[in-house]
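Working notes for the structure below.
What you see is the complex with one protein chain gone and the rest in place.
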Amino acid sequence: MARIKFESVSKRYPNGFTALDDLNLDIQDKEFLVLLGPSGCGKSTTLNMIAGLEDISDGNLFFDGTVVNAVPPHQRDVAMVFQSYALYPHKSVYENIAFGLRMRKHPKDEIDQRVRDAAKRLEIEHLLERRPTQLSGGQRQRVALGRAMVRQPAVFLMDEPLSNLDAALRISTRAEIKQLHQVMQTTFVYVTHDQSEALTLADRIVVMRDGVVQQIGTPDAIYEQPHNMFVASFLGNPPINYLDGQLAVDNGAVTFRRGALSLLIPPESAGKLAAFAGREVTIGIRAEDVSEHGTPPAGQALGGRITSVLPVGSDNFLEIDVEGKQLFFRVGKEAHHKDGDNTVLTVNVNRLHVFDKQDGQSLIWQKVQA
Amino acid sequence: MNVQLRAARRSVSYPVSAYDQKTALLLLSPMLAVLAVIAVFPVLYAFWISLFDLKLTRPHRVPFVWFNNYVQVFHDQMFWDSVTRTASFTVMSVTAIMAIALCMALLLNEEFRGRRFLSAVLLIPWAIPSVANALMWKWIYDSGFGALNGLLYQLGFIHKYMIWLGDPDKTLPLIANAFVWKEVPLATILLLVTMKSIPADLYSAAKVDGANLWKRFLHITLPSLKPGFALVMIYEIMMAVRHFDLFFILTEGGPADASHVLAWEVYVETFRNLSFGTGAALAYIMALVTFILAYSVIRAMGQKL
Partner (left out) sequence: MHTASLGRRALLLAASFAFLAYVLAPIAWLVSSSFQSESEITSKPPHWVPHHPTIENFAAIFTAKDRVVTYATRKDGDPATGGFIPSTAKYLLPSMRNSFIVAFAVVVLNLLVSIPAAYAMAKIRFIGRSTSIYFMLATRVIPDIALVVPFFLVIRKLGLLDNLLSLVITYLAITVPFSVFVLLSYFESLPDELDKAARVDGCSRLQTLIRVFLPLAVPSLVAVVLFTFLTSWNEFLLALMFTQTPVSQTMPVIVASFTSDFTISFSFINAAGVLAIIPPVILAIMFERYIVSGLTAGAVKG
């Protein structure tokens, strides 16, 4: 009942700045969709368009097949949680939550019932008579959630709701939001710049940059099969390691070469890369895709000089100088390293990413035309 | 006012939703109607009138005289003398206002018991009607029984009661004093507001750097205050240039035209000489000068942010 479709939607400002460029997006009913990207990428603009708070320059926005470009926000069945919560300071918590229902003229008993149910679920019953200024940040966030929940809307919008919470609260609230989604069985559209949030919460992620969609897919698909260098580096912590070099093709065997380094591309991907002999490429190796046990087989050896060792509790981070480039890898704590040591790591070449050096596009994973 | 200018310059995205556009214009229309009829129209009409030789003493013959009224005004020595007197009154008043207001604002910026009381009391001169202010000072300056005479006499500064308002040399400064007394509260509050927006961190950092009270005033308070100070000053200049009430009640432009300022000239020309054409021209010149002053300030402030 809540299919949202963006058809070639753009937003342009008179001074030429383009916030959104030709967005095409099909949001399924009941899915948890995350809009992910750095600030200024257009994710909040997109969210605001669904709410009706931003106007559309070009293209059409459909709710269940009906064009809603001109429908003002108070006539849409959408609820929203804001980054700053935007609670009404002059109203009690009860009134804050009840406000949307009152505006839509629900009967009094129904309003009371719904407000108390939501308060119970969010464990804020004891706060109903207080004012927002008397609440902590975490409590205010719950009230904001409650205000959106009671409306039982067709679409639930959230604009970076966790960014003002401290780290511990963020993790626990994340889980609650996920649960809320199960219970409410409604479409959720969630905006964030935090990639770990996106990976945890989403059914699908839309990665955006400078108003252009980079990739749409499930968290796994985006993490494992990034279509370009931006997506690959945006997801994953610590960020993916990049190394420039060349592809050499020799009797069907494709290798990546940089100086003395030579990595053999496995057969599945080799097929796609065979045509790019001699091409300048950038490979991506995630920090966790190496190991240091045993001697690496041929074509999987990555050798370099350790420039620093950073213990992070459960593991060690090694900063290694490989052929003139600093790379970061995560390794176990067993081996004892010192700065200046030389070491050789085994690269899991099955998880190697190869990108064209010039346009940053992946040479292995292509965008499938939907 | 900077908030306003920033607001005006934020770009609007097109196309704007029809609902928003319609609603905005609906909400705005009363104000636009009121201002168009009551503010814009008179200004234009006044200009129109100033092109006619309109005298209420002979209302049936109203020749169109192009800019002759303005020419007449500029040739009238009384006009230029009025301008000089207005300028001198303005300089005296504004200097005093800014100096006193600055001191008061500095005082009120400190935290101490009784500060609220002082703030409340400060508003009294601002709140009272200007006619009440005028009659109060008229009584104080009274040559026969006034408090000024009484005080100076009791303190031994004079040996007999003097004429104050009736003395052409003393008239303008005395009127200026009355004007200053009434204007200081608003200027003080405006300066105080500016002072309060100076971040406390700046003072803390300066203290750590070893600056004493005087140095802090010199290097932090004064520079941060400059734009606000300028704004208040321009406002007070505008107020001084157009002030009328005191001149009407205290001296009626006298004695011997000692206090015959521009505002008084407009009144006399319009309502005593009943020459509406030249009266309108005079008013228009005054309004134009005020407008230019204000516009240049707005521009200057606009650049500053």
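Every chain is named by a letter (A and B) in the order it is written, and numbering of its residues begins at 1.
One rule holds in what follows: a residue touches a chain if its C-beta (ideal position, glycine included) is under 8 Å from a C-beta of that chain, and two chains touch if they have at least 3 such contacts.
The model shown is predicted, which means the values in this text are computed figures rather than measured ones.
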Absent-chain contact - pick from B:72, B:88 or B:130: B:130
Touching residues on subunit A - with respect to the absent chain: 48, 51-53, 72-74, 76, 78-80, 82-84, 86-90, 99-100, 103-104, 133, 147, 151
Contacts of subunit B with the absent chain, listed as residue ranges: 1, 3-4, 7-10, 12-14, 16, 20-21, 23-28, 30-32, 34-35, 38-43, 45-46, 49, 100, 103-104, 107, 110-112, 114, 118-132, 134-140, 142, 144-145, 147, 149-150, 153-154, 161, 181, 185, 189-190, 192-193, 196-197, 203, 238, 241-242, 244-245, 248-249, 263, 266, 270-271, 276, 279-280, 283-284, 286-287, 290-291, 294-295, 298
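We take it that only the chains that are shown with their structure count from here on.
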Subunit B-facing residues of subunit A, complex: 11-15, 52, 54-55, 57, 70, 72
Residues of subunit B touching subunit A in the complex: 11-20
